[in-house]
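For chain A:
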Amino acid sequence: MDQPIIRIQDLRKSFGTLTVIDGLNFDVMKGEKLALIGPSGSGKTTILRILMTLEGISGGRIEVCGEPLYHMQRHDAEVAADEAHLHKMRRHIGMVFQHFNLFPHKSVLQNITLAPMLTKGETRAVAEKRARGLLDMVGLADKADYMPSQLSGGQKQRVAIARALALQPQIMLFDEVTSALDPELVEEVLEVMKRLAAETDMTMLLVTHEMGFAHDFADRVLFFDKGRIVEQGPPAQIFTAPQEDRTKSFLRKIIAAGQRV
Partner candidate 1 sequence: MEWDWNFAWSIMPTLLAGFRITLVATALGAIVAAVLGLVFAILRRSPNRLVARGTGFVVEFIRGTPLLVQLYFIFYVLPDLGLRLPALTAGVIGMGLHYATYAAEVYRGGIEAVPRGQWEAAKATNLTTRQTWLHVVLPQAVPPMIPAMANYLLAMFKETPLLSAITVLELMNQAKSVANSSYRYVEPMTLVGVMFLVVSLISVVALRWLERRYGRISR
Partner candidate 2 sequence: DKLDDLKEQGYVRIAIGNEPPYTAVASDGKVSGAAPDVARAVFEKLGIKDLEASIAEYGAMIPSLQAGRVDAITAGLFMKPERCNAVAYSEPILCDAEALLVPKGNPKGFKSYSDIANDAAAKLGAPGGGTEEKLALDAGVPRDRLIVVPDPQSGLKMVQDGRIDAYSLPVLSLNDLLAKSGDANLEVFAPVEGAPVYCDGAAFNKNDTALRDAFDVELAKLKESGEFAKIVEPYGFSAAAAMSTTRDKLCAAQ
(Lines give C-alpha, C1' and ligand atoms only; values in the text may rest on other atoms or scores of the structure.)
Protein backbone atom coordinates (compact mmCIF):
# COMPACT_ATOMS: atom_id res chain seq x y z
CA MET A 1 0.00 0.00 0.00
CA ASP A 2 1.07 3.58 -0.70
CA GLN A 3 2.28 6.00 1.90
CA PRO A 4 -0.71 8.15 3.02
CA ILE A 5 -0.63 11.75 1.77
CA ILE A 6 -2.09 13.03 5.04
CA ARG A 7 -1.40 11.35 8.34
CA ILE A 8 -3.04 12.70 11.47
CA GLN A 9 -1.77 11.30 14.74
CA ASP A 10 -3.22 11.93 18.14
CA LEU A 11 -4.27 15.45 17.13
CA ARG A 12 -5.49 17.76 19.89
CA LYS A 13 -6.89 21.26 19.64
CA SER A 14 -8.31 23.50 22.35
CA PHE A 15 -9.65 27.02 22.24
CA GLY A 16 -8.86 28.34 25.69
CA THR A 17 -10.45 25.83 28.02
CA LEU A 18 -12.67 24.30 25.34
CA THR A 19 -11.20 21.15 23.87
CA VAL A 20 -12.56 20.78 20.36
CA ILE A 21 -10.47 17.88 19.07
CA ASP A 22 -9.13 15.33 21.48
CA GLY A 23 -6.88 12.58 20.21
CA LEU A 24 -7.84 12.26 16.58
CA ASN A 25 -6.19 9.76 14.24
CA PHE A 26 -6.75 9.18 10.58
CA ASP A 27 -4.89 8.82 7.31
CA VAL A 28 -5.83 9.96 3.85
CA MET A 29 -4.48 8.22 0.77
CA LYS A 30 -3.33 10.02 -2.32
CA GLY A 31 -6.29 10.68 -4.60
CA GLU A 32 -8.84 9.77 -1.99
CA LYS A 33 -12.08 11.79 -1.77
CA LEU A 34 -13.15 12.17 1.81
CA ALA A 35 -16.42 13.60 3.13
CA LEU A 36 -16.51 14.88 6.72
CA ILE A 37 -20.02 15.00 8.11
CA GLY A 38 -21.44 15.52 11.56
CA PRO A 39 -23.48 17.86 13.71
CA SER A 40 -22.71 21.53 14.13
CA GLY A 41 -19.74 22.19 16.40
CA SER A 42 -18.27 18.72 15.99
CA GLY A 43 -14.95 20.14 14.77
CA LYS A 44 -15.13 19.53 11.03
CA THR A 45 -14.19 23.05 10.06
CA THR A 46 -11.47 23.09 12.67
CA ILE A 47 -9.76 20.09 11.09
CA LEU A 48 -9.69 21.70 7.66
CA ARG A 49 -8.44 24.97 9.15
CA ILE A 50 -5.66 23.14 10.93
CA LEU A 51 -4.63 21.43 7.71
CA MET A 52 -4.60 24.81 5.99
CA THR A 53 -2.46 26.17 8.91
CA LEU A 54 -5.08 28.80 9.69
CA GLU A 55 -5.22 27.47 13.23
CA GLY A 56 -2.31 26.08 15.27
CA ILE A 57 -2.51 22.71 17.02
CA SER A 58 -2.45 21.98 20.73
CA GLY A 59 -0.88 18.56 20.48
CA GLY A 60 -0.20 15.58 18.28
CA ARG A 61 1.35 15.44 14.86
CA ILE A 62 0.34 15.87 11.25
CA GLU A 63 2.25 14.75 8.21
CA VAL A 64 1.50 16.00 4.73
CA CYS A 65 3.21 14.47 1.71
CA GLY A 66 5.56 12.63 4.02
CA GLU A 67 6.75 15.74 5.84
CA PRO A 68 5.62 16.94 9.26
CA LEU A 69 3.33 19.97 8.92
CA TYR A 70 3.74 21.64 12.29
CA HIS A 71 7.25 20.40 13.06
CA MET A 72 10.58 20.66 11.36
CA GLN A 73 14.11 19.40 11.77
CA ARG A 74 16.67 21.74 13.16
CA HIS A 75 20.09 20.58 14.36
CA ASP A 76 18.86 16.99 14.58
CA ALA A 77 15.96 17.93 16.84
CA GLU A 78 12.34 18.33 15.86
CA VAL A 79 11.11 21.80 16.71
CA ALA A 80 7.89 23.74 16.11
CA ALA A 81 7.58 24.85 12.52
CA ASP A 82 8.38 28.45 11.66
CA GLU A 83 6.59 30.58 9.11
CA ALA A 84 9.07 29.59 6.38
CA HIS A 85 8.34 25.91 6.89
CA LEU A 86 4.60 26.51 6.91
CA HIS A 87 4.93 28.57 3.76
CA LYS A 88 6.71 25.69 2.07
CA MET A 89 4.13 23.14 3.22
CA ARG A 90 1.16 25.24 2.13
CA ARG A 91 2.22 24.64 -1.48
CA HIS A 92 0.61 21.23 -1.20
CA ILE A 93 -2.76 22.41 0.03
CA GLY A 94 -5.59 24.56 -1.28
CA MET A 95 -8.83 25.53 0.41
CA VAL A 96 -12.26 26.79 -0.63
CA PHE A 97 -14.24 28.65 2.02
CA GLN A 98 -17.90 28.77 2.89
CA HIS A 99 -17.99 32.52 2.28
CA PHE A 100 -15.77 32.46 -0.83
CA ASN A 101 -13.35 35.10 0.54
CA LEU A 102 -12.60 36.47 -2.89
CA PHE A 103 -10.43 39.58 -2.99
CA PRO A 104 -13.05 42.26 -3.58
CA HIS A 105 -10.64 44.77 -5.07
CA LYS A 106 -9.38 42.42 -7.78
CA SER A 107 -11.14 41.24 -10.90
CA VAL A 108 -12.07 37.59 -11.33
CA LEU A 109 -8.99 36.96 -13.44
CA GLN A 110 -6.71 38.78 -11.01
CA ASN A 111 -8.13 36.79 -8.12
CA ILE A 112 -6.92 33.67 -9.86
CA THR A 113 -3.57 34.91 -11.16
CA LEU A 114 -2.44 36.83 -8.07
CA ALA A 115 -1.07 33.93 -6.06
CA PRO A 116 0.63 32.01 -8.91
CA MET A 117 2.38 35.17 -10.01
CA LEU A 118 3.49 36.12 -6.51
CA THR A 119 4.26 32.77 -4.96
CA LYS A 120 5.50 30.81 -7.94
CA GLY A 121 6.91 33.70 -9.90
CA GLU A 122 4.85 32.80 -12.93
CA THR A 123 4.69 35.38 -15.69
CA ARG A 124 1.41 37.11 -16.25
CA ALA A 125 1.00 35.35 -19.57
CA VAL A 126 1.41 31.88 -18.11
CA ALA A 127 -0.78 32.63 -15.11
CA GLU A 128 -3.53 34.14 -17.20
CA LYS A 129 -3.50 31.28 -19.63
CA ARG A 130 -4.07 28.74 -16.88
CA ALA A 131 -6.61 31.04 -15.21
CA ARG A 132 -8.67 31.23 -18.37
CA GLY A 133 -8.53 27.49 -18.69
CA LEU A 134 -9.82 27.13 -15.14
CA LEU A 135 -12.55 29.72 -15.68
CA ASP A 136 -13.59 27.75 -18.70
CA MET A 137 -13.75 24.62 -16.62
CA VAL A 138 -15.97 26.25 -13.98
CA GLY A 139 -18.13 27.71 -16.74
CA LEU A 140 -17.20 31.36 -16.24
CA ALA A 141 -14.98 32.04 -19.24
CA ASP A 142 -16.99 35.17 -20.02
CA LYS A 143 -16.69 36.66 -16.55
CA ALA A 144 -12.90 37.08 -16.40
CA ASP A 145 -13.02 40.85 -16.14
CA TYR A 146 -15.94 41.13 -13.75
CA MET A 147 -15.44 42.26 -10.17
CA PRO A 148 -16.53 39.77 -7.50
CA SER A 149 -19.34 42.10 -6.40
CA GLN A 150 -20.92 41.69 -9.82
CA LEU A 151 -21.25 37.93 -9.47
CA SER A 152 -23.93 35.76 -7.89
CA GLY A 153 -23.00 33.56 -4.94
CA GLY A 154 -22.72 30.46 -7.06
CA GLN A 155 -20.45 32.23 -9.51
CA LYS A 156 -18.30 33.58 -6.70
CA GLN A 157 -17.85 30.12 -5.30
CA ARG A 158 -16.85 28.75 -8.68
CA VAL A 159 -14.23 31.51 -8.97
CA ALA A 160 -12.98 30.59 -5.50
CA ILE A 161 -12.57 26.99 -6.62
CA ALA A 162 -10.66 28.10 -9.70
CA ARG A 163 -8.46 30.30 -7.53
CA ALA A 164 -7.53 27.40 -5.26
CA LEU A 165 -6.89 25.13 -8.25
CA ALA A 166 -4.62 27.68 -9.91
CA LEU A 167 -1.88 26.82 -7.44
CA GLN A 168 -2.14 23.16 -8.43
CA PRO A 169 -2.15 21.80 -4.90
CA GLN A 170 -2.15 18.08 -4.26
CA ILE A 171 -4.78 18.37 -1.60
CA MET A 172 -7.99 20.41 -1.78
CA LEU A 173 -10.12 21.31 1.24
CA PHE A 174 -13.76 22.32 0.84
CA ASP A 175 -15.65 23.73 3.83
CA GLU A 176 -19.41 23.81 3.27
CA VAL A 177 -18.89 25.46 -0.05
CA THR A 178 -22.60 25.60 -0.87
CA SER A 179 -24.18 26.44 2.47
CA ALA A 180 -24.07 30.19 1.94
CA LEU A 181 -25.77 29.89 -1.45
CA ASP A 182 -29.38 30.32 -2.52
CA PRO A 183 -30.91 26.89 -3.12
CA GLU A 184 -31.19 27.48 -6.82
CA LEU A 185 -27.46 28.21 -7.08
CA VAL A 186 -26.23 25.16 -5.20
CA GLU A 187 -26.44 22.85 -8.16
CA GLU A 188 -24.01 24.75 -10.39
CA VAL A 189 -21.28 24.55 -7.76
CA LEU A 190 -21.81 20.90 -6.98
CA GLU A 191 -21.70 20.21 -10.70
CA VAL A 192 -18.22 21.72 -10.93
CA MET A 193 -16.99 19.79 -7.95
CA LYS A 194 -18.36 16.52 -9.20
CA ARG A 195 -16.54 16.99 -12.47
CA LEU A 196 -13.36 17.91 -10.61
CA ALA A 197 -13.57 14.79 -8.47
CA ALA A 198 -14.03 12.63 -11.54
CA GLU A 199 -11.33 14.24 -13.68
CA THR A 200 -8.39 14.72 -11.33
CA ASP A 201 -6.54 12.53 -8.91
CA MET A 202 -6.30 15.32 -6.41
CA THR A 203 -6.86 14.38 -2.81
CA MET A 204 -10.02 16.08 -1.54
CA LEU A 205 -11.48 16.67 1.88
CA LEU A 206 -15.05 17.93 1.89
CA VAL A 207 -17.13 19.20 4.81
CA THR A 208 -20.80 19.33 3.89
CA HIS A 209 -24.37 19.15 5.05
CA GLU A 210 -25.54 18.00 1.62
CA MET A 211 -25.80 14.29 2.30
CA GLY A 212 -26.78 13.49 -1.26
CA PHE A 213 -23.69 15.15 -2.57
CA ALA A 214 -21.44 13.55 0.03
CA HIS A 215 -22.86 10.22 -1.10
CA ASP A 216 -22.06 10.78 -4.77
CA PHE A 217 -18.73 12.47 -4.20
CA ALA A 218 -16.85 10.59 -1.54
CA ASP A 219 -14.85 7.37 -1.48
CA ARG A 220 -15.05 7.39 2.27
CA VAL A 221 -17.26 9.23 4.76
CA LEU A 222 -16.12 10.19 8.28
CA PHE A 223 -18.89 10.93 10.74
CA PHE A 224 -17.72 13.27 13.48
CA ASP A 225 -19.18 14.09 16.82
CA LYS A 226 -17.53 16.15 19.57
CA GLY A 227 -14.16 16.17 17.85
CA ARG A 228 -13.94 12.43 17.36
CA ILE A 229 -14.67 10.03 14.52
CA VAL A 230 -17.75 8.10 15.54
CA GLU A 231 -18.04 6.06 12.42
CA GLN A 232 -16.40 5.80 9.01
CA GLY A 233 -16.75 3.83 5.85
CA PRO A 234 -17.86 3.95 2.25
CA PRO A 235 -20.89 6.17 1.66
CA ALA A 236 -23.16 3.28 0.80
CA GLN A 237 -22.57 1.83 4.24
CA ILE A 238 -22.73 5.06 6.27
CA PHE A 239 -25.89 6.37 4.64
CA THR A 240 -27.84 3.17 4.29
CA ALA A 241 -26.59 1.02 7.13
CA PRO A 242 -25.05 3.17 9.87
CA GLN A 243 -23.90 1.20 12.87
CA GLU A 244 -23.82 3.82 15.60
CA ASP A 245 -26.93 5.32 17.21
CA ARG A 246 -25.45 8.82 17.03
CA THR A 247 -25.03 8.50 13.27
CA LYS A 248 -28.53 7.15 12.83
CA SER A 249 -30.19 9.94 14.79
CA PHE A 250 -28.17 12.58 12.97
CA LEU A 251 -29.09 11.24 9.55
CA ARG A 252 -32.73 10.91 10.54
CA LYS A 253 -32.94 14.59 11.46
CA ILE A 254 -31.13 15.78 8.36
CA ILE A 255 -33.35 13.72 6.15
CA ALA A 256 -36.50 14.93 7.87
CA ALA A 257 -35.47 18.54 7.26
CA GLY A 258 -34.04 18.19 3.79
CA GLN A 259 -36.10 15.73 1.84
CA ARG A 260 -39.50 17.27 1.71
CA VAL A 261 -41.05 17.28 -1.74
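Heads up, the rule we're going with is that a residue touches a chain if its C-beta (ideal position, glycine included) is under 8 Å from a C-beta of that chain, and two chains touch if they have at least 3 such contacts; residues count from 1.
These made the cut because all candidates are chains of the complex that A comes from, given by their letters.
Note that this is a predicted model, so its numbers are computed, not measured.
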item: Options 1 or 2 - which one, within this complex, touches chain A; value: 1
item: For the chain A and candidate 1 complex, residues of the former touching the latter; value: 52-54, 83, 87, 90-91, 93-95, 97, 99, 101-105, 114-115, 118-119, 147-149, 163-164, 167
